[in-house]
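For this view, one protein chain was removed and the others were kept in their places.
By written order: A and B. Residues from 1 in each chain.
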Amino acid sequence: MTDTSSTSLGEAVARAAPAPIASRIRGLSDRSMAWLFITPAIALLLAVNIFPLIWAIYLSFTNFRANRPNAALENVGLSNYSRVLNDPNTWQAMQTTAHFVFWTILLQTLIGFSLAYLIDRKFRGHAFWTTIILVPMMLSPAVVGNFWRFLYQPQIGLFNHIVSFLTGIPPSSFEMLGSVRLSPWAIIIVDTWMWTPYVMLICLAGLRSIPDYIYEAAEVDRASLWRQFWSITLPMALPFIMLAILFRGIENFKMFDMVTLLTGGGPGSTTEVASITLKREAFESWRTGRASAFAIILFVAVFGLANIYVKALNKVKQR
Amino acid sequence: MSSVSTAHSVVEPSRTSKRIAASIVIIYAVITMIPLLWIVLTSFKSPPDSISYPPKIVFQPTLEGYCNLFTTRTRQTPDYIASLGEPTSTCDEITRSRNMVIAGASNYWPRFQNSLVIAFGSTFLAVSLGTFAAYGFSRFKIPLAEDLLFFILSTRMMPPIAVAIPIYLMYRQLGLSDTALGMILLYTAVNVSLAVWLLKGFIDEIPREYEEAAMIDGYTRMQAFFKVVLPQATTGIAATAIFCLIFAWNEYAFAVLLTSGAAQTAPPFIPTIIGEGGQDWPAVAAGTTIFVVPILVFTILLRKQLLRGITFGAVRK
Partner (left out) sequence: MTVQRPAPAKPKRPFFIRRGPMENIATGLIGLGFLMLFQPFLLIFYTWSLVTLLAGTIMFIIVSKFPE
C-alpha cells in the first residue's frame, strides 16, 4: 500500500482534482484547514456532552422533577448542594465507594505489579500467557457482574464450592451476595479479577521501559537483587504504577454496571456506591434537581482526578 | 549474588527464576480462566444440571440452553405434544421432551442485532471524526491544543449516570429515547475522545515528510491526507476501531437508562432472561458465551495494541 502510493505520486498528480477546487482548498490558510479537521469532533462533543452538562448544572439549582416536567420551575439556589452534602445517606454511599476503591486499587496494584514483575522474567511462552490473563478486562462489566452472580450462588455456585474445597467450610453456610459482611468483598473480588490485568499491563510497560544498562551498572556495583528492586525497579516503574492507580481510581469511583448486576446496592444499602445512589435519586425518586447536584459533585471529583491523570500521562509519555 | 551466577548477561534472569515465574503466572492464568470456562460449560448443561448440588463437572452436554435463549416456549399437555407431527429441529425435540412447544422467537436475536448496529454505527462515526481531528491536532498549530485535547479526554471520564440525567431529558425532547440513532450518537461522542487520542499517537508516528513531498508534487492538503496519510495509518485506524467497537459492545449504564425495548442492546437484556421458576442459567450462560466470543477474538487480534489503547496512546511500549 505504502509503496504504490509513493511511487505513483507523479501519475496521481497528473490526474489530480480539477484545478479550481484544488486551488480553492489549497487557498485555505493552514489555520482554517486545522479547524476544518477538528470542528466536527468538537461539535459533536459539545452537543452530546457539554450541552447536557451545562443543562445539568442549571437543573442542579432548581427543584425540577423529570416525572413532572410541567410543574412550575423554581430556583432554589444552592440548597440542592447543601442537602446532598449534609445528607448522611450520600455520605455513607461515599464511604462505601471509598472502601471499594481503596481495596480494589490495593489488591490490583499488588497482584498486578507482581504478575508484571514475573512476566518480565521473559520465560518461554510469556506472550501467550499474558494474552490469556488479559481477557477479563476486555469483557463487559455488566455481563461479568451477571455471571459472577451465578458463581456466587450459595447452593449451586462454583465459588462457594471452591472455597469450601479449600477451607472445609460447608458451601451453603455463607452467602457472598446476601450477607452484609461479605457482599462488599464479593464486589471487590470480581473487580480485582477483572481489572488486575489492566494494572499488570501498564506495570509491565513500566518495567520494560527501564534500560538494561542501569541494571548492568548496578551489577558492577555489586548491588543485591533486593537493593536493585528498591532503588531501580520500583522508582523507575512508579510513574506507570501511578498512571494505572489513577485510572482505576477514576473508573472505580464511578463504578455502576458491575455493582448493579451483582448486588444492586444490596443487601439493604451495604454496597450502594455513589453511582447507584445517584441512579436511585434520579431515576427512581425522580428528584432530578437534587440528583443533578450530586452528579455535578461526582463530576467535579472526577474532573479533578482527570487533571492529575493527564499530568501523569504526560510524565509517562516522556519516557 | 556470586560472581559465578552472573556469568550470563545480568539482564537475562536465571533459569530457576524463570521457571518459578512461569509456574506462578501460568497458575494465575488458569485460575483467571475458570469463571469463563464455567460459563461456557454451563451453557451446554441442561437446567437441572446447571443448578445441581454439588456443581457437576461431568455432564451430558445439550443444546437446551441455546434453544431456550433463542425461543419462547409454552407448556402443553403430553397428549397435545403427541398429536403434533415429527419434530422439525433439534430444538423442537428438546423442547418437547420438557413437555413444552416452541411458541416463537425470543428477544435475544433482535437485541443482539441492536448491539451490532449500534456498535458498528458508532464506531464508524467515531473513527471517521476521530481521524480528521487527530490529523488536525497532529499536523497543525492549533491554539490551546493542549486544553482542547484535555477537554476531549475529560468528556470520556465523566460518570455515565451524571451525563445520563440531562441526556435522558434531551432525548425525550428530541424523540431520540430508545432509538438506535440516539444510542449511536451517544456512543460516538464517548468514543470520539478515545479515537482522537489514540489516532493522534499513530499519526504522530507517520513522518510529515511524506505529505510534504506529496504536496510539493502538487497534491492538495486533502489529497495528501486521503492518499498518503490514511493508507499509512491503516493499522492504527483498525486498532482504534476495535477499541471503539469493544466499548460500544460492552456498554451498559447508558443502555439500561436510555433504552427499554426497540433499541435495547444485549448487555441489559442478558440479565433479564428468565425461565420457569427463576433464572434460566444455561440460557443466560449461552447468551453470555455468544456475546463474549467476538471479544475474545478481538483481544487476540489486538494484543499488541492493547497497551496503547488503555493508556489513550501515551504508552507505546
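Criterion: a residue touches a chain if its C-beta (ideal position, glycine included) is under 8 Å from a C-beta of that chain, and two chains touch if they have at least 3 such contacts.
As the structure is a computational prediction, the values presented were derived from the model and not from experiment.
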Omitted chain - touching chains that are shown: A
Hidden-chain contact residue, picked from the options A:Ile50, A:Met94 or A:Ile111: A:Met94
Of A:Leu59, A:Ile156, A:Ala218 or A:Ile297, the residue in touch with the unshown chain: A:Ile297
Hidden-chain contact residue, picked from the options A:Ser29, A:Asn70 or A:Asn86: A:Asn86
Residues of subunit A (touch criterion as defined above) contacting the omitted chain: 81-82, 85-86, 88, 91, 94-95, 97-98, 101, 297, 300-301, 303-305, 307-308, 311
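Following the convention adopted for this analysis, only the chains that are shown with their structure count from here on.
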Whole-Å gap separating subunit A and subunit B, where each centre is the average of the chain's CA atoms: 15
Partner subunit B, residues of subunit A touching it in the complex: 1-2, 5-6, 9-10, 12-13, 16-17, 22, 25-26, 28, 30-31, 33-38, 40-42, 44-45, 47-53, 55-56, 59, 66, 115, 118-119, 121-127, 129-143, 146-148, 150-151, 153, 155-158, 161, 171-172, 193, 197-198, 201-202, 204-205, 208, 212, 215-216, 219, 222, 224-225, 240, 243, 247, 250, 253-254, 256-257, 260-261, 275, 278-279, 282-283, 288, 291-292, 295-296, 298-299, 302-303, 305-307, 309-310, 313-314, 316-317
Subunit B residues touching subunit A - in the complex, by the definition given at the top: 1, 6, 10-13, 17-19, 21-22, 24-26, 28-29, 32-36, 38-39, 42, 50-55, 129-130, 132-133, 135-137, 139-142, 148, 150-155, 157-170, 185-186, 188-189, 192-193, 196, 210, 213-214, 217-223, 227-228, 231-232, 234, 246, 249-253, 256-257, 267-268, 270-271, 279, 281, 284-285, 288, 291-292, 295-296, 298-300, 303, 306-307, 310-312, 314-315, 317
